[in-house]
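One protein chain is absent from this view; the other protein chains keep their places.
Presenting chain A:
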Amino acid sequence: MGDSDFVYGSSLSIDSMKVIAESIGIGSLGDDAAKELADDVTYRLKVILQDAMKFMHHSKRQKLSITDIDHTIKSKNIEPQYGFLQPDSLPFRFASGGGRELHFIEEKEIDLSEILSAPPPKVPLDVSVRTHWLSVDGVQPTVPENPPPLTKEIQKLESVDPISKLNKPTNKDAAGKPMCGKAARLKASESVHVKQLATHELSVEQQLYYKEITEACVGSDEGRRAEALQSLACDPGLHEMLPRMCTFISEGVKVNVVQNNLALLIYLMRMVKALLDNQSLYLEKYLHELIPSVSTCIVSRQLCLRPEMDNHWALRDFASRLMAQICKTFNTSTNNLQTRVTRLFAKALQCPSQTNNENGVGPSMVTTMKESEKTPLASLYGAVQGLAELGPEVVKVFILPRVRWLGERVEGALSGLGGADRQAAGNLKQQLLKVLAPVVRQLRQPPDLPEEYKRDYGYLGPSLVQMVAKQRSSPAGGGGGGAVAVVTCTPPLVPSAPSPSPSPSPLQSHSHTFSTKTVETVATRNVVISASPTPQSPAPATPPPQKFVIVASQQKPPQAQPASGASHIVVHSSQPAIVRSQNVQSVVVTSGPAGAAPPQKVVVVGMPPQAAPPASSAPASAAHPSHPPLVQTASHPPAVASSASQAPVSVVAKPVFTRGGGGGAPQPPPELDDLSHLA
């Protein structure tokens, strides 16, 4: 009776009865009485629950609610228990100890005055009706209102266990494609089922879609590209096209890397980003195509025609974030994705010396110089960035031990003659400092002595010590709380230009700094290069007049603030600001390098939701540029690139802030404002 009869239900225990009796003041309840009560209460509770099921069913629910029990009690002519309302399921807490187990509801004491003084809660939204097509002539359109034809779970299952698909030959007929004509008849008659080889045949509509999307993604019309990327990122039901999309991307990367077509590489990476963002897709099956492509864009020796001019760094940053996102999403204990990717990057850092770097003994200068031809600085930069996005732990283990050697490389390149190399070295240095500073700050105790740093980290030591010191002094502590705009106005690193002060840049790494550079070349061309949230001052650009505007802001409107420094300007206020550099006074710059303008690559790496409004639409005040709502920006083309080959394209350049979902940087993604209102 009180025994555990689990097949046909359990019953309340005698102990519970006693506890309940005690709670209402009956101290000594006899065992017999308690047992009698337990049996009876169990019976009555079960009767009520059985009837409550009917109320639940008639309310067309599958979850019993408290109102069901109330109605049941009412129907049995018992006063219902008032005051028990729980819109969702009851959050039972469990506690055990002393051999006793207890389930209870956590009840918090509520301060009434707090409730009274608080603003009234929002009125719940009224019920509304929304219409959509669930099926058109028997085919379910893949619109966002409909669930994806293959749920993510099934895609996942298929990628893990392909046999499961063969076991369910009917699932396609039941859920997916129309079964008509010959196939239906074949199925009806008992024919021999031949396993079809091509399981991903596309309908005519899908073929058209594929064509449109791929053309738009790599075409010159920014508006269409934005729509296409939006479609890739949001539309359900793309899974049938995934193999082709991925092949398209991987082939595209292969071709364009060879041709150094930076713009197209960026477009392709944005496609990857869109696919990754699509909630209804499960990409694991296609990682073998995506990962090589993405890592190519991170560490490739050369990604653009003129490494000294074009901002291929942004592409590397963006691709690194993509890689981090991929690792985060798809890493499992079986594929060891993150380990393999980490090893890939680590190898790039390790490769030239061939010696064991971990023991702290850096390779000699001679070897480095000799090997430096093997691993270009750009690749090193990519590898560092790729590792940095994987988190501080990875930085600590894989980058920190090689700082000395990397420093030597940088030093060598900076003192060298090659313009591109020097620029690359500068970038690499900034990147290293930014990546390492937080880690070093955690590792070392406060007295930051330049000598120690110099000893431990070689060339980069002095810069690092300043960086760390700055971080320690800043109250935000790297949290990146306030939106800070940092404007760097630096003469670009042109070969002839004096090298930027080798002194450590005063950039605060706790703040997001974006170097956004607008280069207006001939006539209608707006070029915006938006770099990643890395303090990446001197952004490479074409020599002639240009403006660097870095605007970082989250919610607060930026304020214009004049800046004086010629090199790096750090605005310490939490207010975002737009600063114009002294030496670049004119905002509207119309002349490019007279006529010479070699194919101008424009690099914009963008993530649509955070895009700024189109440049053309915002001639407004520079002081209070409006921050567009997400919806609006999503519909606008976020970024632009143009290449010389597509000559008369009137492209509207918009700065776009990019930020991969993964990575270790915990800062919230800021928005980049439009630049054109400076015009």
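In this text, a contact is a pair of C-beta atoms (placed from the backbone, for glycine too) under 8 Å apart; a residue touches a chain by one contact, two chains touch by 3 or more; residues count from 1.
We adopt the following convention: contacts and distances are computed from a predicted model.
Per UniProt, the protein behind the absent chain is "Transcription initiation factor TFIID subunit 5"; the candidates were "Ubiquitin-like protein ATG12", "Ribonuclease P protein subunit p30", "Protein YIPF3" or "Transcription initiation factor TFIID subunit 5".
One chain is missing from the display, and on chain A it is touched by residues 1, 3, 5, 7-9, 39, 42-43, 46-47, 50, 54-55, 57-63, 65, 67, 71, 75, 87, 124-138, 140, 145-147, 170, 173-175, 178-181, 184, 187-188.
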